[in-house]
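Here the complex is missing a single protein chain, while all its other protein chains stay put.
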Amino acid sequence: MNPRWLAGKVAASLVTLVFVLAFNFFLFRVMGDPTTQLARLPRASPAEIEKLKSYYGLDKPITGQFLDYAGDTARLDLGISQRTRRSVWDEIKDAIPWTLLLVGTGTVLATLIGAWLGVIAATRRGRPADDGLLGFSLFTYASPEYWIGIILILVFAVWLPIFPAGQQMTPGEDFSSWFAQAADVAEHLVLPATAMTLMLLGQYFLIMRSSMVDVLTEDFITVKRAIGLPWDRVVRQHAVPNALLPLVTLSAIQFGIVAGGAVTIETIFSWPGLGELTYDAINDKDFPVLQGTFLVFSVAVIIANLIADCLYFVLDPRVQTS
Amino acid sequence: MTDLRVRDLLFDTWRGRIGLGVLGLFVFLAIFGSAIAPDNPTASSLDVLAAPSADHWLGTTENGEDVFSQLLAGARVSIVVGFAAAAISAVLGATVGLLGGYFGGWTDRTLDAFENWFLVIPQIPLMIVLARLLEPSLTVLIAVIGLTSWAGTGRIVRAQVLTLRERAFVERARALGASDGYIIRTHILPNTLPLIFANTVLIVAVAILSEAALAFLGLGDPTRISWGTMLENAFSSGAPSAGAWWYVIPPGLCITLLVLSVSILGYLFEEYVNPRLREQHA
Partner (left out) sequence: MRLRTIVAVLVAMAALIAAITALPAGAQDDGGKKKVLRLGQAQDVQTLNPFVAQDEENFRAWSLNWDLLVNFSPDDLTPVPGIAESWDVSPDKKTVTFKLIEGAKWSDGEPITSKDVKYSLDKLGTDSLIFSGYTSNVTSIETPDENTVVVKTKQPDARMIGGLFIYMIPEHVYGKVPLAKLKKDFQPPLPMVGSGPYVVTEFEHGRILRMERNPNFRGEKPAFDEIQFIKYGSADAVERALRLGEIDAIPEAQAPSFEKLGQADNVKTDRAPSPSFTQLTFNLCSEENCPDAKFNPAVQDRTVRQAIAYAVDRERVNTISTRGTSFPGHGILPQYYKSWYEQPDDDYPFDPDKANQMLDDAGWTREGDGTRSKDGAELSFDLFVRSESPENIQAAKLVAEQAREIGVDFKVQVVSVDKLTEITTREVDGKMAPDFDTFIWGWGGDPYDPSALLQLITTDQIGGSSDAFYSNPEYDRLFDEQAGEFDHAKRKELIRQMVALSQRDLPYLVLTDDPWLEAYRSDRMTNVAKQCPKPSGDVLCQQVNYAAIAELEPGEGGDDGGSSTGIIAVIALVVVAVAAFLFVRWRRSRGGREPLELET
């Protein structure tokens, strides 16, 4: 990989990051009136609002405030949650692993299942199986993921109570072993991960399918077939790997959609990740936390895009030779 | 001849017919839904979370309101927000794409950076942040969704403009002394319109889903019923745990069907537009 090219990409990402910071800052300081937001007391008197104003340093000039903000963020000081009075970074830190678990499981499953279905559909193009799969994936793409989540709850936690009510572990239990705890988490993970997988499935399926269709019509496939290789080996060993390329980078680029899905799905299942943190912050009008999670989501997307660019460079032989 | 193809696609394929039919139904409901609803959607009663019956075809909500009436009334918000937000997005995206693509240079680079940034920012979290900072209302929703969804259109339009700009007929026009504005208006814009249109239809689908998601998170217009707020109310009042499937399934189903129909039409237009990209009239 060309180091200059890489440096360029990283620099571009950093610039975007600076814009995100500036946007985040100005949005909250300038657009909303921070003082009514800061006064959590539902019936704060004017005197209390004045006190809060000076306490939060809102009487300094704007550029000064921004530099403060930038410096603080670099030191991971994202402020204090208005609701819990803990540092925002602490709240976020605790939540990130759970979101990663949920999102990671969902993405991996969606990729695997989507790719597999995509191959099936592409090799039976135009036939009922293909139409059926297309319809199914279009349906899951068009349906709101939280609606799917609620239906899963209805079917698998209410009518057939085989799955727990929410959270990521049976609360308050002392687990006898690491394995027991992992099994408990897994049990709680099933429904939310299913919802997330169904949400992402459609895209992976469609991309894989069209990518496969493209590849299957290429010359080198016809050649392999002509020289007598068995068809399913042609598909498995030659067509599929080439078709997988766009899929790999799709995961990274999909991050924006995944972030949105995380918020709604975690809320429904009481899954204590960044999504539920965001939802609580929305309801409590806890702006420091909202600012913090938004920043984290944005940074994650920027990093994901950077990784996607690198991956594509590495995996696509055509880009490498250029 | 081009018009004939579109009509063919719309009316002679079963995809087109279904898409148009379902969309038409929802547009009809958006206009007349409240009028034909059997009950006032906000008329509460003591019959709370009741199962479907002769009186209430889809049962009642946690306030004893008629679910079916709410369903009919909710179509309006989805359609209005979906189309309005997509329109804003189209105008913004097209403008940025046209100006950047045509003028190039620093204009292009700044606009492109701006566009890239919007593409990178996660959409739903951005919408959440914007909506939370303002008082939730229909206008705010339309503005927020419209202002965050234009980047995709912008990029596509820009690419298209870049190729068009180098065409012979544009060179000729410039040689004859035509102004930039004239060239954009009479040569570039008409050729990008089909592309903008096709892309915008797909944005409508995204806008509808976004409105529903924002409403579900509690950021919707509190004075209006929409399918998203129905799901939010159902969820926060314990309807799933009470097994009230009649309250939980229909709103989501409507969202899905509406988005499906719009998407099908969108893909149809895209198909129509793509081979036509190479054609132009001088």
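To keep things simple, chains are lettered A and B as they appear, and every chain counts its residues starting from 1.
Just so we're on the same page, contacts are C-beta pairs under 8 Å (C-beta built on N, C-alpha and C of every residue); 3 or more make two chains touch, one makes a residue touch a chain.
This is a predicted model, so every value here is computed, not measured.
Interface note: of A:Trp147, A:Phe163 or A:Phe255, the residue touching the hidden chain in the full complex is A:Phe163.
Checked against the hidden chain, the listed residues A:Thr123, A:Ser143 or A:Thr197 yield one contact partner: A:Thr123.
Counting the whole complex, the residues of subunit A in touch with the unshown chain are 36-37, 39-47, 49, 80, 83-87, 91, 94-95, 123-127, 153, 156-158, 161-167, 170-177, 179-181, 183-184, 186-187, 190, 216, 230-232, 235, 266-272, 276-277, 279-280, 285.
Considering the complete assembly, subunit B touches the hidden chain via residues 42, 44-46, 48-49, 62-63, 135-136, 222-223, 233, 235-242.
In this section, only the chains that are shown with their structure count from here on.
Against subunit A, in their complex, subunit B makes its touches with residues 113, 116-117, 120-126, 128-130, 132-134, 205, 209, 212-213, 216-219, 228, 231, 234-235, 240-241, 243, 245, 248-249, 251-252, 255-257, 259-260, 263-264. Looking at the complex, you find that subunit A touches subunit B at residues 15-16, 19-20, 23, 27-28, 31-32, 138-139, 141-144, 146-148, 150-151, 153-154, 158-159, 255-257, 259-261, 263-264, 267-268, 278-279, 282-283, 285, 287, 290-291, 293-294, 297-298, 300-302, 305.
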